[in-house]
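Structure in structure tokens, see below.
A single protein chain has been removed from this complex, and every other one stays in its place.
What follows is subunit A.
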Amino acid sequence: MSELAQYAILFGLTVGVLGLVLSLHALARVIGQSRAEPAKDVPAAAGSLSRDPVWVRYHAKYYGYALLFLAFDMEMAFMYPWAVVYREEGLVALLDMGVFLAILFLGLLYGWSQGALRRQ
């Protein structure tokens, strides 16, 4: 199967999911409709509207992890091609990536020592 055909199948699956969801909604509609009643549409918060607006700026207390995550996520982009050719390249590949990972790991340790790895 050609690459293009495979991705066409994946696209087809996505469209199929849309079809499935639409038919489920249609089925639910056939079974019965909801009645419009006052206060039925209040979001779950002990029956009253929440006092404060919900869509506000949120203090992401894990931002230290999030910054480190960016570095590690970039590193993974290099790891995948490296992993595939690893056995061909042998010891050189181990040392190359070893140095890279060691530097990255030192970065993690440094972040840890500076308190990046806690809720703040």
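The definition used in the following text is that a contact is a pair of C-beta atoms (placed from the backbone, for glycine too) under 8 Å apart; a residue touches a chain by one contact, two chains touch by 3 or more; residues count from 1.
The rule is simple: contacts and distances are computed from a predicted model.
Not every chain of the complex appears here, and the one that does not is recorded in UniProt as "NADH-quinone oxidoreductase subunit H", selected from "cytochrome-c oxidase", "NADH-quinone oxidoreductase subunit H", "Tripartite tricarboxylate transporter substrate binding protein" or "Chemotaxis protein CheA".
By the touch rule set out above, subunit A reaches the unshown chain at residues 1, 3, 6-7, 9-10, 13-14, 17-18, 20-21, 24-25, 27-28, 31-32, 34-35, 40-45, 49-50, 52, 54-55, 58, 60-62, 65-66, 68-69, 72-73, 76, 79-80, 83-88, 90-91, 93-94, 97-98, 101, 105, 108, 112, 117-119.
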